[in-house]
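A single structure is presented below for examination.
The complex appears here without one of its protein chains, the remainder shown in place.
Order of writing sets the chain letters: A and B. Residues in each chain are counted from 1.
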Amino acid sequence: MTFLLHVIAITAMSAPHILGYNLILGKGKILHFGPLGTSIIASYVTFLVTMTFSNYFLGLLAGLVAVVAVSSLFAWISFRMEPDGFGVMSIAMHLSFLAVVLNWHSVTRGALGIPRVPRFPFLETPADFALFAVVIVVLWIAFLWVLDRGSYGRKLAALSEQEWQAKSLGIDRRTVHWVAFVVVGLGALLTNIQFHQYIFLVHPNDFNFAYLIFMIMVVVAGKPGSIFGCVLSLILLSFLREGIRFLPLDADVLGPLRLIIFGVILLGVVYWRRDVLFPKPRSI
Amino acid sequence: MQLLVNALIAGSLAALIAGGLAVVYGVLGVFNLALGQLALIGGYTTWWLYQVLHLPLGLSIILGLACGALVTWVTFEIAVRPFFKHHRFLPLVTTIAWSMILDGLILLVFEERPRSILPGLKHIYEFSGIRISLEQGLLILATLVILLSFAYVFHRTSLGRRIRAVVQHEHAALSLGVPAGLLHGFLFVLSGVFAAAGGIFIGIDQSLTPTLAFPLTIKAYAAIIAGGKGNLWGAILFAYVIALLEQLLVGVHWFGAFYVPAGYQQTVALLFIIVILLIKPAGFFGNSSRTA
Partner (left out) sequence: MSILRISHLSLSLGGQQILDGINFNVEEGEVIGVIGPNGSGKTTLFNVLSGFLKPSHGTIHFCDKDITSYSASERARLGIGRVFQNFGIFRDMTLEENVLVALEALPKERRKALGNIKEVVKGTLAMVGLSQFAKRKAGSLSGGQMRLLEIARTLKAEKQLFLLDEPTAGVSPKMTSQIADLISELKREKKTVLIVEHDLPFISKICDRVIVLDVGKIVLTGKPQEVKQSKELQEIYFGANPAD
C-alpha cells in the first residue's frame, strides 16, 4: 500500500513539469531540450534561499524570480537560433548549469547535494504528499486546459504549423513563445517544491539526462499536445519506471539497462507518433 | 605557449568530429546527437582490441575505425533514415534516444572506469618551454593529413563534386543521375569514422570514460553553429578556436587572483555560442539560407 501511495505521489509530483513540457514541445513544437536546466536553477535557488533565511515564502519568491529569468534566457536564445540549433544549445545550457552546481562547492555542496530540506508542516506521510500532489496537479491541469482551449492555445498551434502565416495575421511569436517557456519553468517549480521535500534532499543526480528522456517519452507517447494523453502515458510510464527497480539485477546493470529500455521505448514511440510530433510539411 | 600547443591538440580532436558533422548537416540537414557515443565506441573498441586482446596497435586502430563505421551505419538505418525524409527535426529526438541506448551499452560492456589505450609514460619532448609527447605530435599530424585529404577529395575529385552538387541542389543532382540516397548514407558513415578517429585520439592521449560523450557532441555543434551551418571549414576553424578558449579559461591565472576550476571547461563552448549569437545570429560564415 505504501508503495502504491509512493508511486501515486511521485507520479503526481512530476506531472506539473511534464505537462508544462507537453505544452512547449508537444503543442508548440519548440525543440526545447533544456527544461531540466530551468529545473535545476529553480530547485537550488528556492531551497538555498529557504534554508539560508529559514523562510519558505522568501525561498518560493526567489525561485519564481529565478524561473522567470532562466526561462527568459532560454526564450531569448531560441529567438536567435534556428530550431534544431536551439535544440542542441538547450542541452548545452542544461549541462552547463549542472556543471556550475557540481563545481560551486561553497554554495551548492557540489556532488553531495543539499540535505535535510525542511518540509511544509502539513506534509509528513506519503499519503499527505500523495494527496497534496494530486490537488496541485488537478489545479495545474485546469490552468493548462484553459490556456490550451483559449486564444493562447490557438496562437501557439498556429505558430507551430505555419509560422509566417501566423505572424502575418498579427500573432506575436516572441510573446507567445516566451509564455510557453515560463509555463514550463513554473511547472518545474511546482514539481520540485514537492519532490525535494519528499526525499529530503536536493541532489544534482535528479537533473541528469536520463530524466529528460523520460519526459520526452511521456510527451511523445501520450500524443504530443494532448493534456489527458500526457497524463495517461505519465501514469503508465511511471509505473514502468518504478517497477524496473524490482528486477533482480545488480545496480551496475540496472542503471544501464534502464537507459537502454527507455531509449528503445522512445525510438518506438517517436516512430509511432511521427506524424503528430512533426507533421510532414506540405511542399506542393 | 604551452597553452597554444594544448589547444592545438584538443582542437585537432574537436576539428575531426566537427568536420564530419558539418558535412552531414550540410547534406542531410540533420543533427546527430549520438555522435559523442560513436566517438567513444571507436576509442573503446581500439582499447579492447589492443589492451585486452593484445592485437598490434595499428590493427586495433583500423578495426576500431571499422567498428565505428559499422555502428554509425546502424545508427543511420535505425535512427535517421526512417525519419529524416518525413521531417528534418525527427532525427534530433531519435538520435537522442539512440544515444541513450549506446550509453547504456557502453556502460554495460566497458563500465565507468577510465580506460586508456596507451597508459603509462609517453615519449615527452621539450623545447622552448613547451612539452609535447610523440603521440600527441603524431595525432596532430594525422588530423592535418586527414583534413587535407578530405579537402582535396571534396574540391578536386568527381566524388567531391557529386557531394557538393547534392548539398547545393539535391533534385538537380538526382535528375543528372547522381545517387543522392547512397551519398547520404556514405557521408553519414564517414562522419562516424571521423568521430571514431577522434575517440581513438582521446583514448591514446588521455583516457576514455562514458561521461565524455555529450560534452564532445556539444562542442562539435558549438563549432558548427559558430562557423555557420553547412560551412565545413568554418566548423573546423571554430573547433580550434573553442579549444583555445577552453585552454585559456582554465590555464590562465586570472587577474593574478584565481584559476577557473577545470569543471567549467564545458561551459566555454556554451558561452562562446551565446556571444557569437549576439554578434552574428547566422554564425560567422553563415550563408543566408539553405535551399530547403
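We adopt the following convention: a contact is a pair of C-beta atoms (placed from the backbone, for glycine too) under 8 Å apart; a residue touches a chain by one contact, two chains touch by 3 or more.
What you see is a predicted model, and the numbers here were worked out from it, not measured in a lab.
Colleague: With the full complex in mind, choose from B:L118, B:A180 or B:I274 the residue touching the hidden chain.
Modeller: Of the listed residues, the one touching the omitted chain is B:A180.
Colleague: In the complete complex, which positions of chain B touch the hidden chain?
Modeller: Interface with the chain not displayed, on the chain B side: 158, 161-162, 164-165, 168-169, 171-181.
One rule holds in what follows: only the chains that are shown with their structure count from here on.
Colleague: For chain A and chain B, what's the span in angstrom between their mean Cα positions?
Modeller: Averaging C-alpha atoms per chain gives centres 30 Å apart.
Colleague: Which residues of chain B touch chain A in their complex?
Modeller: 31, 33, 78-79, 82-83, 86-90, 92-94, 96-101, 103-105, 107-108, 111, 214-215, 217-218, 221-222, 225, 229, 261, 263-264, 266-267, 269-270, 273-274, 277-278, 281
Colleague: Residues of chain A touching chain B in their complex?
Modeller: 31, 33, 77, 80-85, 87-89, 91-93, 95-96, 99-100, 102-103, 209-210, 212-213, 216, 220, 252-253, 255-260, 262-264, 266-267, 270-271, 274-275, 277-281
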